[in-house]
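Only one protein chain is missing from this complex, and each of the others stays in its spot.
Here is chain A:
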Amino acid sequence: MNTEQTVAFSEARMLEFLESASDEDLDRLDFGVIGIDAGTNVKRYNRFESAAAGLSKDRVIGYALFTVVAPCMNNFMVAQRFEDAQEQGSALDDTIDYVLTLRMRPVKVKLRLLAAPDRALRYVLVQRQT
(Lines give C-alpha, C1' and ligand atoms only; values in the text may rest on other atoms or scores of the structure.)
Protein backbone atom coordinates (compact mmCIF):
# COMPACT_ATOMS: atom_id res chain seq x y z
CA MET A 1 0.00 0.00 0.00
CA ASN A 2 1.30 3.39 -0.90
CA THR A 3 1.20 5.28 2.40
CA GLU A 4 2.06 8.77 1.17
CA GLN A 5 -1.18 8.68 -0.86
CA THR A 6 -3.23 8.22 2.30
CA VAL A 7 -4.58 11.49 3.54
CA ALA A 8 -6.16 11.76 6.96
CA PHE A 9 -9.79 12.87 7.37
CA SER A 10 -8.61 15.84 9.44
CA GLU A 11 -5.86 16.92 7.00
CA ALA A 12 -5.53 20.70 7.27
CA ARG A 13 -4.97 21.42 3.59
CA MET A 14 -7.78 19.13 2.52
CA LEU A 15 -9.32 21.35 -0.17
CA GLU A 16 -5.99 21.70 -1.95
CA PHE A 17 -5.51 17.95 -1.86
CA LEU A 18 -9.01 17.20 -3.15
CA GLU A 19 -8.67 19.71 -5.97
CA SER A 20 -5.47 18.14 -7.24
CA ALA A 21 -6.37 14.51 -6.49
CA SER A 22 -7.36 12.18 -9.32
CA ASP A 23 -10.46 9.98 -9.02
CA GLU A 24 -8.09 7.08 -8.27
CA ASP A 25 -6.54 9.08 -5.42
CA LEU A 26 -9.98 9.65 -3.95
CA ASP A 27 -10.87 5.98 -4.31
CA ARG A 28 -7.86 5.05 -2.17
CA LEU A 29 -9.17 7.07 0.82
CA ASP A 30 -10.67 5.34 3.84
CA PHE A 31 -13.46 7.88 4.19
CA GLY A 32 -16.22 9.06 1.91
CA VAL A 33 -15.81 12.03 -0.43
CA ILE A 34 -18.69 13.82 -2.13
CA GLY A 35 -17.85 16.86 -4.27
CA ILE A 36 -20.68 19.20 -5.36
CA ASP A 37 -20.78 22.17 -7.69
CA ALA A 38 -22.37 25.57 -7.12
CA GLY A 39 -25.79 24.11 -7.97
CA THR A 40 -25.32 21.28 -5.41
CA ASN A 41 -25.03 18.66 -8.15
CA VAL A 42 -22.66 15.82 -7.37
CA LYS A 43 -19.45 15.99 -9.41
CA ARG A 44 -17.20 13.64 -7.48
CA TYR A 45 -18.07 10.53 -5.50
CA ASN A 46 -15.43 8.15 -4.26
CA ARG A 47 -15.40 4.39 -3.87
CA PHE A 48 -15.65 4.41 -0.06
CA GLU A 49 -18.84 6.47 -0.11
CA SER A 50 -20.27 4.45 -2.97
CA ALA A 51 -19.75 1.20 -1.08
CA ALA A 52 -21.12 2.59 2.18
CA ALA A 53 -24.27 4.00 0.61
CA GLY A 54 -24.74 1.07 -1.75
CA LEU A 55 -25.02 3.37 -4.76
CA SER A 56 -22.79 3.16 -7.81
CA LYS A 57 -21.22 6.33 -9.18
CA ASP A 58 -23.42 6.54 -12.26
CA ARG A 59 -26.54 6.78 -10.09
CA VAL A 60 -25.09 9.74 -8.25
CA ILE A 61 -22.77 11.81 -10.46
CA GLY A 62 -24.65 14.73 -11.97
CA TYR A 63 -27.60 14.48 -9.59
CA ALA A 64 -28.63 16.90 -6.86
CA LEU A 65 -27.00 15.96 -3.54
CA PHE A 66 -29.77 17.15 -1.25
CA THR A 67 -32.58 15.67 -3.31
CA VAL A 68 -31.38 12.43 -4.89
CA VAL A 69 -28.29 11.35 -2.99
CA ALA A 70 -28.50 12.49 0.62
CA PRO A 71 -31.81 14.15 1.50
CA CYS A 72 -30.92 13.57 5.14
CA MET A 73 -28.39 16.41 4.92
CA ASN A 74 -30.98 18.88 3.66
CA ASN A 75 -31.47 20.79 6.89
CA PHE A 76 -29.90 23.64 8.81
CA MET A 77 -27.15 21.41 10.14
CA VAL A 78 -25.60 20.69 6.74
CA ALA A 79 -27.22 22.28 3.68
CA GLN A 80 -27.73 25.58 5.47
CA ARG A 81 -24.02 25.81 6.31
CA PHE A 82 -23.12 25.55 2.63
CA GLU A 83 -25.78 28.10 1.69
CA ASP A 84 -24.55 30.54 4.32
CA ALA A 85 -20.94 30.22 3.20
CA GLN A 86 -21.97 30.70 -0.42
CA GLU A 87 -24.08 33.74 0.41
CA GLN A 88 -21.41 35.39 2.50
CA GLY A 89 -18.58 34.39 0.17
CA SER A 90 -16.72 32.90 3.11
CA ALA A 91 -14.73 29.70 3.59
CA LEU A 92 -16.28 26.74 5.37
CA ASP A 93 -14.45 23.99 7.23
CA ASP A 94 -16.74 22.52 9.88
CA THR A 95 -16.66 19.03 11.30
CA ILE A 96 -19.89 17.85 12.89
CA ASP A 97 -21.23 14.67 14.40
CA TYR A 98 -24.10 13.35 12.36
CA VAL A 99 -26.10 10.25 11.63
CA LEU A 100 -26.45 9.01 8.08
CA THR A 101 -28.91 6.43 6.92
CA LEU A 102 -26.57 4.24 4.96
CA ARG A 103 -28.63 1.41 3.47
CA MET A 104 -31.40 2.52 5.84
CA ARG A 105 -29.30 1.82 8.93
CA PRO A 106 -28.57 4.74 11.23
CA VAL A 107 -24.79 5.12 11.17
CA LYS A 108 -22.88 7.57 13.35
CA VAL A 109 -20.45 9.57 11.29
CA LYS A 110 -18.32 12.67 11.37
CA LEU A 111 -19.06 15.02 8.50
CA ARG A 112 -16.48 17.53 7.38
CA LEU A 113 -17.98 20.33 5.30
CA LEU A 114 -15.54 22.18 3.07
CA ALA A 115 -16.00 25.17 0.82
CA ALA A 116 -13.95 28.18 -0.22
CA PRO A 117 -15.03 31.15 -2.32
CA ASP A 118 -12.30 30.59 -4.91
CA ARG A 119 -12.98 26.86 -5.39
CA ALA A 120 -15.44 25.52 -7.91
CA LEU A 121 -16.31 22.40 -5.91
CA ARG A 122 -17.47 22.08 -2.34
CA TYR A 123 -17.04 18.86 -0.41
CA VAL A 124 -18.74 16.68 2.16
CA LEU A 125 -16.37 14.19 3.74
CA VAL A 126 -17.84 11.26 5.65
CA GLN A 127 -15.99 9.29 8.28
CA ARG A 128 -17.64 6.45 10.13
CA GLN A 129 -17.41 6.60 13.89
CA THR A 130 -16.78 3.42 15.73
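Throughout what follows, a contact is a pair of C-beta atoms (placed from the backbone, for glycine too) under 8 Å apart; a residue touches a chain by one contact, two chains touch by 3 or more; residues count from 1.
In the analysis below, contacts and distances are computed from a predicted model.
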| item | value |
| --- | --- |
| Hidden subunit of the complex - UniProt protein name among "diguanylate cyclase", "Nitrous oxide reductase family maturation protein NosD", "tRNA modification GTPase MnmE" or "ABC transporter permease" | "diguanylate cyclase" |
| Options A:14, A:33, A:70 or A:85, residue touching the unrepresented chain | A:70 |
| Residues belonging to chain A that touch the chain removed from view | 53-56, 59, 67-77, 80, 97-101, 103-106, 108 |
